[in-house]
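Got a structure for you, questions after.
One protein chain omitted, others in place.
Showing subunit A:
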Amino acid sequence: MTVPCACQNWLRLARGLGPDALGQLMPMFLWLDPQGRISALGPALSKILGPGRLLGARFEQHFRLRCARAGRSGVASALDGRRRISLSLRARPEITLRGSVADVGMGASDGLLLNLSFGIHLAEAVREFGLTETDFAPSDLAMELLYLQEAKATVLNELRALTVRLEDARRSALSEAQTDPLTGVANRRAFDLALERLIRGLGRGGQSFALAHVDLDYFKSVNDTLGHAAGDQLLRNVARVLEEETRRSDLVARVGGDEFVLLLRGASDRDRLHSLGERIIARLEEPFSYGEQTCRISASIGVALSPDYDEPTAEVMLADADAALYLSKRLGKGRCSLASASAAAEGMRA
């Protein structure tokens, strides 16, 4: 009887498919004989496993089967009936390979044919083994994956840099919006926000604070006699003194022409607040030179303390600090007055 034509073609194909042709189609193929020894392998795989004699070596010498079936020894029986496999390299356990397996000959009489490829560790493997484009079959998507990984990294870098630039811009816009341009201390807006925050914090068990209203005395005459440039210089000097006399955690703000406010976090000791006020006044009273000229100013201060209130609000505290300031002025300027605890508690003005 004649052999059917299709079968003859298969035989011809099988005879023609030597290791070289297989290697071209599948650079990572592995042919194991029925005893689990390497009969042939593709050029990329031999680059990865080499150097050294590979043909005839046992499978287990170079590979470890991941999730092998329990109780089965020998690669042939462990792979029996499987189509997808996962391996790792003995020499590089972190690099995993995956692939498919097929019987060669009836009942795997001529062994097993494995076609392997790198999974997610492709990029590491390429670096580790110095692989090139020719180590991958053109039908493999490895090149696209590498390309995509690199393109993605480039785009991400660009996005990260953009985010940093935007964040910097946001911060500087924010700080510009909350800074008094003449003196560099906080402005009214920043002060209002900080005061609101402190008051809200009190409700949640936050620390107490004091609000001090500082108003310069005789400032107008400096402006009138020495000019606005001298006045500006003087205001910058006042801001510097206030910052030097307070702590980093406190806030100094310029809220009007010659008006400053201080938010003193954690301050509740009346005596210490009073001496702080007097120290500030003493420093502001030091002679101020502008060019050849010298002038003197002073300051009046009014202070309100958050512990004096059951439920402090910004309006009431500001009004009480103002009233204390007014008292300082009325008593002859150059003084520091504290809003009285009882007056505050009763909601009265000092």
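Definition applied: a residue touches a chain if its C-beta (ideal position, glycine included) is under 8 Å from a C-beta of that chain, and two chains touch if they have at least 3 such contacts; residues count from 1.
Convention: contacts and distances are computed from a predicted model.
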| item | value |
| --- | --- |
| From "NADH-quinone oxidoreductase subunit M", "Heme NO-binding domain-containing protein", "Ring-1,2-phenylacetyl-CoA epoxidase subunit PaaA" or "Peptide ABC transporter permease", the hidden chain's UniProt protein name | "Heme NO-binding domain-containing protein" |
| Of A:Leu25, A:Leu146, A:Leu182 or A:Cys295, the residue in touch with the unshown chain | A:Leu146 |
| Residue of A:Asp20, A:Glu94, A:Glu158 or A:Glu176 in touch with the missing chain, whole complex considered | A:Glu158 |
| Contacting the left-out chain in the complete assembly, out of A:Gln24, A:Thr134 or A:Ser275 | A:Thr134 |
| Residue ranges of subunit A at the interface with the undisplayed chain | 123, 126-127, 130-134, 143-144, 146-148, 150-155, 157-159, 162, 165 |
